[in-house]
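What follows is a short report on a single structure.
Note that this complex is displayed minus one protein chain, with the remaining chains in position.
Labels run A and B following the written order; every chain starts at residue 1.
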Amino acid sequence: MLSAILVNGLVLSGIYGMLALGFALTYGVARILNLAHTAFYMAAAYGLFFFLERMGFAPAALLASLLVLLIALAAYKLLLEPLREHEATVLIVTIALGLLLQEVVLLLFGAHFRSVPALLPGFVEVFGVRVAQQALLALLFAGVVLLLAWAFLKGTRLGLGIRAVAQDQEAAELVGISLSRAGNWAVGLGAFLAALAGLAVAPMATLEPHMWNAPLLVVLAAVVLGGLGSLPGALLGAVVLAFAEVVVVNLVPGGAFLRTAVALLILVLVLVFRPEGLFGTAFAEER
Amino acid sequence: MKGTARFAIWGLALALGGASWAQVLRIGVVGPMAFVQGEHTWYGATLAAEELNRAGGVLVGNQRYRIELVRVDTNEMTSVTDAATAVERAITAQRVDFLIGGFRSEAVLAMTEVAADYKKPFLITGAGLDGILAGRVDRNYERFKYLFRVSPNKSSDLARTSLLLLGEVVQAVRRDLRIERPKVAILAERAAWADPLVETATRLIAAPPPQGYRAEVAGTWRPSATATDVTPELTAIQRAGAQVIFTVLSGPVGVPFGRDWGRLKIPAAAVGINVEAQQETWLKATDNLGAYVATLNTLAPAVAITPKTIPFISSFQARFKQFPIYTASGAYGALYILAEALNRAGTTAADAVVRALEATDYTGPAGRIVFDKTHDVIWGPGYTTGLGVQWIGGRMQAFWPRQWRVGNQTVSYAGVQPYQLPPWVVEAWRR
Partner (left out) sequence: MTSPLRIWSLPWTLRYLRHEVLALPGRTAALLFVLFLLLFPLLSQDPYLLRVLTLTALFALYAASWDLLSGYTGQVSLGHAFFFGLAGYASAILGRELGLSPALTIPLGALLATLAGVLVGLPSLRLRGPYLSLVTLAFPILTTGLIFLFPRFTGGELGLSGLPRLGQSRLEEYYLVVGVFLLSLLFLWKLANSRVGLFFHAIREDEVAVRMVGVNTVRYKLLAFAVSAFFAGLAGGLHAHYLRVAGPDSLSLFNSIQPVIWSVFGGIATIYGPVAGTFLLFPLLEVLRVAEELRMLAFALLILLVMRFLPQGVVRGVLERLEEECPRCKVKNAFTRKVCRACGVPLHLREVKP
């Protein structure tokens, strides 16, 4: 029981972690609450499905993530950046973008459930729990991606700039960091992380045009839980909510349908006691 | 002169022919057209309409009517409001005379309210909730008499068939694995239609024969109908030591179930209701891991439930290149049932048609359709019971009813093969 929770929780944390980090980057730096974030994740998964019919895994994965990156940057440049000051408008534009991606996927692939063949078929027994080998691969992949992202953010000047803007936009501008450049990089990186999450999950999950709805709620909750503007906070939020979901599903066999409700309940409770989230800083409002 | 005479004769002939062909029956086919369930409703109806029109149309009184189908996409999976509005539009703006279709029970409840408002006969082909008819047709006959269900998929009937399938598998476990009291895990999606089934199954599994199976319930798991990952449930089921999983799944969760079950080679045979496994895209959708999954189905390849079954399947496959699911046979049957009722009634007036519909005794591809007092299809041998199918060797094969003893009858169809336990289950438990 405990081992099942541990193993499944870790795998789910990896996926949610990648999604949450990407989302936190987009919000923290470009100040865009991108509700189409998980739609990018879906687009990458479908892209992989599409390209796999014509080529091997590695080129298909590469093409899929490039495609998503392209869509994200185009959306940012053409739609979101010009509308920066109108927060409410940006919100519904991202919703419309998510809907658009969903409808395109529906048109091209239909509402049927699709499956991407697993890279590593079969399962292993870990502490008495049967885990699909593909899930372990996804966990490993998520770990590597997160480490690389971390190295980038901590170790490079560009990463430093991005983190600075996430922490305090005005101060960062004062020291000469280009906001728009940081914004471009953050949006690109965020979308890329979402795409990678989609690639990792595709061989394990079922592809359907509404697969971006449930993860969106969890990602929103994770990022807010961790505190907006805090990148480690987003990761922690993702881990907490992933484990919460797995615990509910394992301990309450009749209550698996409550997983989203429980995740949000945790969020509400935490916010009641810490209104800025776990690691958020209560900074003065930006003009 | 000759030319004028000819012209006059042709003109007269056309006028007469035109007059007797002038009448059109507009039938609204309502369903979620973006999904296979809605699509197949439309296909099945189209097939029947074409056949009927080729045979000269529907004779009502001494007037021949041509059938015209009106395609109504209700979008019921996303919005109940939308579905109800679509039906109202079909009735008022598109002027349909009758309605067939419907899939999502929550939406059909609202859609049938609209149909009842306008007194339009509505033949439901997809939704399974008992309460669409029960509690309405009996308690408020004057308002709801226009509603009929023509597909044998009332939830309580599905329950009976699926439990019989469960019995077959429990027998196989007892026989092949030599386990006296097999353990059965119940995996039912969290949905209202599944609740009574879970209750009944829990009772029946543990009860002694002849009603029950003298087995043990290992536990009940209720994932969401739209879950994309059921590994936690499967892991728990494996730890509970179950040899059989009784599935009650109609939503998309059927696919991840099949895939995860096959991938992790859970040592328990899967049987029950799995609507996703009724479709021919099952193996592709589960990455070929869904083999040996057993589910109840309305049709199976090469099994002639009635003399109409195989011709229906063949023409459907020839025309639409897909294997029909139950909404297709339902819609096909619905059109014929309606045609026969109109014939009997001699008029298109709704009340008379309703009375004629109540006297229906139609043998269609899925079985013999006779309505009970709540306008639902009667279940049982000699009527319709459904089939049990299993995915073996890349194909859907029927395994039930095979020498099914009921009263003093034995029911069996040609083309039914015995049930096979998945090999890894046999291996796991032989030790």
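Just so it is clear, a contact is a pair of C-beta atoms (placed from the backbone, for glycine too) under 8 Å apart; a residue touches a chain by one contact, two chains touch by 3 or more.
These numbers were taken from a predicted model, which means no experiment stands behind them.
K.L.:
Tell me which residue among B:Leu129, B:Ala215, B:Leu357 or B:Val425 touches the hidden chain in the full complex.
P.N.:
B:Leu129
K.L.:
Among B:Gln23, B:Asn53 or B:Thr85, which residue is in touch with the absent chain?
P.N.:
Within the whole complex, the residue contacting the unshown chain is B:Thr85.
K.L.:
Using the definition of touch stated at the top, determine which of A:Ala135, A:Ala191 or A:Leu220 touches the missing chain.
P.N.:
With A:Ala135, A:Ala191 or A:Leu220 as choices, the missing chain is touched by A:Leu220.
K.L.:
Of A:Thr89, A:Thr156 or A:Ser178, which residue touches the hidden chain?
P.N.:
Answering carefully, the residue with contact to the hidden chain is A:Thr89.
K.L.:
Touching the missing chain, which residues of chain A?
P.N.:
Within chain A, the residues touching the omitted chain are 27, 33, 78-79, 82-83, 86, 88-89, 91-93, 95-97, 99-100, 102-104, 106-107, 213, 217, 220-221, 224, 228, 257-258, 260-261, 264-265, 267-268, 271-272, 275-277, 285.
K.L.:
For chain B, which residues lie in contact with the unshown chain of the complex?
P.N.:
Against the left-out chain, chain B lists 33-34, 73, 78-81, 84-86, 88-89, 92-93, 105-106, 109-110, 113, 129, 131, 136, 190-192, 195.
Basically, only the chains that are shown with their structure count from here on.
K.L.:
Would you mind writing out the residues of chain B in touch with chain A in their complex?
P.N.:
So the residues of chain B in touch with chain A come to 34-36, 190, 219-224, 226-229, 231-236, 238-239, 252, 255-256, 259-260, 263-266, 276, 281, 284-287.
K.L.:
Can you tell me which positions in chain A touch chain B when the two form their complex?
P.N.:
Per the touch definition, chain A meets chain B at residues 1, 4, 8, 106, 110-118, 121-123, 129-132, 134-135, 204-206, 208, 210-211, 214, 246, 249-250, 253-257, 259.
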